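Complex shown without one protein chain; remaining protein chains in place.
Order of writing sets the chain letters: A and B. Residues in each chain are counted from 1.
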Amino acid sequence: MMPFQIVVLWSDVLVWLLFAAAIGFAVLVAHNPPLLSAWRRVGASRLGMASATILVAFIGIGLLDSLHFRQALDGKPGQKTQYAVEVLSLLDALASPLRLNNEKTYSAPFATRLYAKETIEVPGLGAVREYPRLKNAGKHLGEHEEELLADAAFTAWRAILLALLVWLALTAWLLQRRAAAVDASRRAKTSGDETEFAWSSVLLTLLLMLMVLTPLFALSGKYHVFGTDKVGQDVLYQVLKSVRTGLIIGLVTTLVLLPLAVGLGIVAGYFRGWVDDLIQYVYTVLNSIPGVLLIAASVLMMQVIIDTHPQWFATAAERADLRLLALCFILGMTSWTGLCRLLRGETLKLRELEYIQAAQAFGVSHGRIIVRHILPNLMHIVIISLVMDFSGLVLAEAVLSYVGIGVDPTMTSFGTMINNARMELGREPVVWWSLAAAFSAMFILVLAANLFADAVRDAFDPRVA
Amino acid sequence: MLQVDDLRLGFVAGKKNLIAVDGISFAIARGETLALLGESGCGKSATALALLRLLPGAGRIFGGQVSLDGENLLQLSEAKMRQVRGGRMAMIFQEPATSLNPVLTVGRQIGEVLEQHLKLSGAAARERMLALLRQVGIADPERRLDEYPFQLSGGMKQRVMIAIALAGEPQLLIADEPTTALDVTVQAQILDLLAQLQAERGMGMLLITHDLGVVARMAQRIGVMYAGELVEVASREDFFSRPRHPYTQALFAALPDAAHRGQKLLTIPGLVPSLAAMPAGCRFADRCAQVMAQCRTQSPAWREVAPGHQLRCHWSGSAGGESALRHQLSEINGDAGKPCLEVSDLKVHFPIRKGVLQRTVGHVFAVDGISMAILPGRTLALVGESGCGKTTVGKALLQLVAPTAGSVRLGGGELVGLKGKRLRTVRRHLQMIFQDPFASLNPRLRVGEIIAEGMAALRLQTEAGARHSAIVALLKQVGLAEEAIERYPHEFSGGQRQRIAIARALAVQPEVLICDEPTSALDVSVQAQILNLLKALQAELGVAYLFITHNFAVVEYLAHDVAVMYLGRIVERGRAEEVLRRAQHPYTQALLSAVPTPRIDVISQAVRLAGETPSPANPPTGCHFHPRCPRAQAICRENYPPAQAISSTHAVNCHFPG
Partner (left out) sequence: MLAYILRRLLYALPILIGVNLITFALFFIVNTPDDMARMQLGVKRVTPEAIERWKSERGYDKPLFINAAASGLATVSKTIFFEKSARMFVGDFGRAEDGRDIAREIGQRMWPSLAIALPTFILGLFVSVCLALTLAFFRATVFDLWGVVLCVAMMSISGLFYIIGGQYLISKLWRLVPISGFGDGLDAWRFLILPVLIGVISGIGSSTRWYRTIFLEEVSKDYVRTARAKGLPETIVFFRHILRNALIPILTGVVVVIPLLFMGSLLTESFFGIPGLGSYTIDAINAQDFAVVRSMVFIGSVLYIVGLILTDISYTLVDPRIRFS
């Protein structure tokens, strides 16, 4: 008798698989000094670590949103428990006030009233057209709507104070630990001052994040801090939900792209001859179709399949989920060519290197040469291009959703948010908050990813730096 | 004319300043050549760039004075300094291939100097350019003016570089390793040219080099640099007859040549200290044979020991115990019986494809029918200039490149055409050491894994414990500590990496080891260590070497037999004494006389070759060498000469040997 039933969506499996792979990779790096020293250089980059901190926050949200379950319905004891149709995630559960406190339609950030006039029956006055009070925001103000500013400021200040305390405690703890570590290293006479981890920038970013996020969440219980959308849903909640979609597009796609690009690129460059010709032919053909059009054609075909086989999907969530994965698959299939060409070129160079020839002189098998000598020396290119691709994919999702070939319209993503909101720019007065929130969140995510990618590239690429 | 006083310069790394050159002073008079000699990383190139204020982004000049005709260059404004650069002071660089702008014509690149410094343009400038090109010995200058650098050969590019440098009519020419990237025969041409131009124009010259032979050929005064300091300055006579500093003495002693055959070369132990960790006392103290207590604590002062001979050293003895430091090496000599590797008529041709259907329109005749035999425990040196196909021979022997024709027999078994498992079993007996110690070790593998690779592939020492102890034994054999197993290649210096590469090759106990220029990327002192090691290993293990090289000094020191290659073919072969002392082929003779010798008592009877090696895609008819040969006759243009036996072991492919 559990109060809930765990639901495992396919995308969840992949997300956690990726997470496990990341941890596995970290363990591998920790045992491999050359790789470790490269990552140390990433760690020493102030901008890189600041953006990594932000990325970790985003990933945290995404992971919370990737544990799904169905809540048990109140049933009589003894009966077989029934579960709700709605599939919820841990994030939904944590943010249930946001999720459930829906209004009727648009309301501006920190508004206490709706954005559209309605006819309301006022006792004594009859039907009056006015902006009705919101059901779930600013209720505690009662009649004193004018105290909103003071109340919001007070709540925010309290939250900021709390954030500051938490941050100070954290910093103190870290400083203490580091003092001990420095002591130990001084005793061991290892001075790694050149590649010292950029703690200061992490802490600074953390402070900034706490200062912004704590008041935001403290206020979000009382108000719609980012307003509500057309159907009255809280925009902050939508932003939070969009994070997972963006991350999945950015990360799962690479899962599809990677084996193709790495495998074919190395094979083409290493064996040359007709294998090379064939692989080059395949990627030139794929490359010659303009990306958006190939994606559009594939997505259209996928839609036909989905629409003509409704029996495959048990719930709407499942359908949206599989459509998301199919989109990742299509994006992966259409974007492996660039990395593949890069790796092929690099393999061509590598195979002429003397250590590969030395291995060949020993009669080491091709497979072993590829795994031991070529792959590890291509790793930096793979890592750089993965991190670089991520931001491009997040941006692409928005465009594709706008064009109508993106994620399922029922799935919350930055693209669908923008798509839904852009029509409202024509309204007078303008409804800007939904767009602004989606663009800002996306900008922060992509900027952090780009800056992180820069730090990674500087650390791994011997030419730059 | 040029006066450098207490020049200090270095590089900014993070928040620290690394001092690369610490207070050097020298002067160059009009018409004089000063050579700055030193091994890599001693700061000699940085000094040259600093004189022109051309240090790269991170470089800084921290102090001192550079004055040209009494004008302090370090205090000039950037605009004034530009008038000095290329005008009163010009520079030529080491790599002619990359130092010219690939997308501008030769004429344009010379012309901009004329325009900048002499305000010449139009027809007058063109006249001047033609004259300059003629001066630097470029035939057909009218055509060359409108050509791009890629259309010129390496030697011609360097001539163009010299023409660019001369265009501003400089009083002082700085030449930074001007011939290091060139072949010996071309190097001889360029050195001759520089010497002649200097004499004609009365220019001062600062020659930066690591090659004692070049110094002997060119310099009037020599400054030796070590770890950012000038340790000795002497006139040419004093330098070669009475070197005072232990470092200079050690450099001479580390040079291999025939006189030291059968002896161990003197080596300099240890490494040049890194910029970040300079010792407080004498910088050479850790590696010095004459080190005293005060050397560790007190940096020696700059003192004059004889007129014009200055020194930075506490020690005042003279080179005495040199021969006592050498050890006799036992050598396996005499007839060693049957050859362990026999090559006959080996050919490697690479097709050239062109046109719509990629048809084969010709071949690069990289290796075109060579035969040779290597006897157990002996060293055969395969000598030739770049592009003659000597490296391809090595790869073809190992079947890394599929031979087009011919046979390679190892201990009686044929290698050509073997595949898969059978080829693998043969590979055990034949291994290779590569030229570049930085490219020949996988940076992602530990040294232990690198050495174990061959054993694993050939299924030797399959038991883990046995393999580990075998690796330890190998490391010890090549002079490395056991801890090396767990470390990565980047933690080792060039010489140590080459030792690792040797250990890797020896791990499968080969009978023949192909050494492809194993010391050409190394400094002289490190080269000596590796040569000693190779010799000791041969004595110990009886392994035969095929030593591929362009360096005659190494050949003289190491080889028992010599084969000289030109354009894919062997033109002369024989015992080392025969080929080196009584060379019969005009090419061998020219090669031998082109090598600059690090002695001043030898007057080289110059046999200078014209031109450069033609392309192996289109070798000349008849004797490949005839276009450059002083003895060429009609028959040379028509028939390739057959091998003529001079003695039972000495053969030459020439119509007119002698």
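What to note about this one:
In the analysis below, contacts are C-beta pairs under 8 Å (C-beta built on N, C-alpha and C of every residue); 3 or more make two chains touch, one makes a residue touch a chain.
Keep in mind that this is a model prediction, so the values were computed, not measured.
Which of A:Q79, A:S288 or A:Q311 touches the hidden chain is settled by the complete complex: it is A:S288.
Among A:L114, A:L134 or A:L451, only A:L451 touches the chain left out of the display. From the options A:A297, A:A316 or A:L375, the residue with contact to the chain not on display is A:A297. Interface residues of chain A with the unshown chain, by the touch rule above, are 47, 281-282, 284-290, 292-294, 296-298, 300-301, 303-305, 307-308, 391, 395, 398-399, 402-405, 414, 418, 422, 425, 430, 435, 439, 442-443, 446-447, 449-451, 454, 463-464. If you put the missing chain back, the residues of chain B touching it would be 52, 54, 56-57, 79, 82-87, 90-91, 93, 95, 98-104, 112-113, 116-117, 148, 150-151, 161, 164, 168, 355-356.
Definition applied: only the chains that are shown with their structure count from here on.
Chain A and chain B have centres, each the mean of its CA atoms, that are 54 Å apart. Within the complex formed with chain B, the residues of chain A that make contact are 32-34, 194, 353-355, 357-365, 368, 372-373, 376-377.
Put simply, chain B touches chain A in their complex at residues 14, 395, 398, 400, 423-424, 427, 430-432, 434-436, 439-445, 450, 453-454, 456-458, 488, 490, 501, 504-505, 508.
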